[in-house]
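Have a look at this one.
The complex appears here without one of its protein chains, the remainder shown in place.
Here the chain labels run A and B in written order, and each chain numbers its own residues starting at 1.
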Amino acid sequence: MGQLSQVVLDGIVLGGFYALVAQGLSLVFGVMGVLNLAHGECVLIGAYLAWTAQHYLGVDPLIALPVIMALGFGFGWVLCRTLVIRVVERPPLMSLLLTFGIGAVAQGVLLKLFSSTPRVTTTGYSADVVSIFGLTIPTPRAFMLLGAVVILVLTWALLNRTRVGRSIQAAAQNKAAARVVGIDIAAVYAIAFGIGIALVFAGGTLLGSAQGFYPFLGPLLTMKAFAIVVLGGVGRMTGTVLAAMVVGLIETLLASYVPSVGTGLGIAAAFILVVVVLVVRPNGISGGKQVTAGV
Amino acid sequence: MSSGTPTVSTPGAPPPQKAAQRLSAAPVRALAASRLADPRLRAGLFAAGLAALLVTPLFGLNNSALLLFSTVFMWIGLTSSWNIISGFTGYVDFGHGVFFGIGGYTAGLLVTHLEMPFWYTVPFAPVFGFVFALVVGYPLLRLRGVYFSIAMLGAFMAMRELALVFRDFTGGSGGIIFEAVIDRTLFYYVFLGVAVIVVLGTVWLRRSQLGSSMLAVRENEIGAEARGINTTMVKLTAFCVAGSITALIGSLWAYQTAFIDPAIMFRDVLLINLALMVTLGGLGTVWGPALGATVFILLRETLWETEGEDFLVFFGVALIVVVLTLPKGIAGSLADRVHLARARRAGKEESR
């Protein structure tokens, strides 16, 4: 029993990170209809930024976090204005190929700059643990959960309580109507993409001090984020968070109870879950936009 | 004029001299392209090219040239089969490499566990590819375009994980070693045969009822369904055919390489290569995939030795540039020219 609750806690911590990453994907996908295949690579760029800040400048990742998020917003904004905007209203294949290409470039550049050796952002508290109710979490993981929760709450507030958020939601629901009421769609796209990348840069920053990362991790993260978005239903923030928790829990449960195969089966488990959910509930566990062809 | 009657003005016909202007401006290149559209000429070119390729090895090509050719043929087979699901039905399969891996592992596992001679295993690869396509395709092809694409990417990564994790069965990351066959000429002809069959099959498919149904699914799935096309059947057929061909190629490639492991049979680069070649050549066209594969492999072989970081950056950039500047690919843009030229010729006839 004691062990199970520990595993559940670990799963929730992991789920918090996944929620952050998946929310970024979901936002961009929901608003622009662009599935960003470079998403995982963007998480890694965030992680490497934090690692660089710590390694060369001695700045703690938590202090660098706001700056890295701002960089993420800028990066996403520029990426959208220069490249992604050209494929938004074209067949989905175009945006898949484009972001796939961006991902390949990012992976190549990360490999060149940082090699394929796994890195961890080590801080003064890397080896510390926090205990609650007799359970322990490594301090960096506690920060990961805390950071994810804070950022997600702020994101929720931004999307639901501000004028910018209102315009993003309007564009997601009906682009033609949004144009008609005077919303600048291109600007909304750039902002949404910027926010999405800021979220994953934050995710990467938090992940980087909690566990090792390397350039080839990108597609894996993209896949998991996608699985979560589908599970949770596109454009449903609560659904995304819930699904992220489910995926995090499955992963830690597998890893601790079926250790021989469990650690290597993250994607396989998530994938099977996605297939099952899609067959049973085509709109994800919490409803949301329909994902099937409708025939 | 009294306000009692509404005014009438007839919509004027376009001034005739404008059409004449357009005619004289028809570019020579478009006319050349339109000549290539003549089916007899194309069949002739194809036969001549094929004959040349059949006799080429007799003139003592060295091994690396043979390997280069068979690589081109292999990719023609892969791109053309990928094109059937991704180009014709519009369900872009971003995890198509899974079939390549399944083919390789079918051969590898039958050889190691049942001690079958390799050539006996060859028919099993497409069969397993077909079955996997059926089992996975049935639920996943219900998904809308983008979702299908990335769900297949998931299937691909999941199978790689399985191949790694069940190491007692698959050899895990240690892989499987075959008895090596170094007969490059043999593989030249094997892959040439596969490429020819797939390309001719595509030509046939494009003209068949089934092919038209696939295009109908791509253009408007709900409309196709309404017109009585069994879209599920059409999509599954395309997917299973593409999957089994790719599995066959995977098994042949595994044998040629004489070694398989999850990292090479299920490699990410396969996806980027497929996507780039077909986009370059023209997704959904008949000849585009073959064209793209040829151009791409020849370019790659002359420019790059390995598929390392520089390769990733270069081809990522290439993909971005192709998507932004040549979204219809070489064949697609050529076909547009042909249509334009035809329209112009038709206009000329009409104006006489």
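Just so it is clear, a contact is a pair of C-beta atoms (placed from the backbone, for glycine too) under 8 Å apart; a residue touches a chain by one contact, two chains touch by 3 or more.
Everything below uses one rule, namely that contacts and distances are computed from a predicted model.
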{"item": "Hidden chain of the complex, named as in its UniProt record, picked from \"L-serine dehydratase\", \"ABC transporter ATP-binding protein\", \"Oxidoreductase\" or \"Cell division topological specificity factor\"", "value": "\"ABC transporter ATP-binding protein\""}
{"item": "Option from A:110, A:170, A:230 or A:278 whose C-beta touches the chain left out", "value": "A:170"}
{"item": "Residue among A:67, A:183, A:220 or A:249 that touches the chain left out of view", "value": "A:183"}
{"item": "Residue ranges of chain A at the interface with the undisplayed chain", "value": "163, 166-167, 169-170, 173-174, 176-184"}
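Just so we're on the same page, only the chains that are shown with their structure count from here on.
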{"item": "Between chain B and chain A, distance of the C-alpha-averaged centres to the nearest whole Å", "value": "32"}
{"item": "Touching residues (chain side chain A, partner chain B) in the complex", "value": "33, 35, 37, 83, 86-87, 90-94, 96-98, 100-109, 111-112, 219-220, 222-223, 226-227, 230, 261, 264-268, 270-272, 274-275, 278-279, 282, 290-295"}
{"item": "List of chain B residues in touch with chain A within their complex", "value": "86, 90, 92, 94, 136, 139-140, 142-147, 149-151, 153-155, 157-159, 161-162, 164-166, 221-222, 225, 231, 268, 271-272, 275, 279, 283, 308-320, 322-324, 327"}
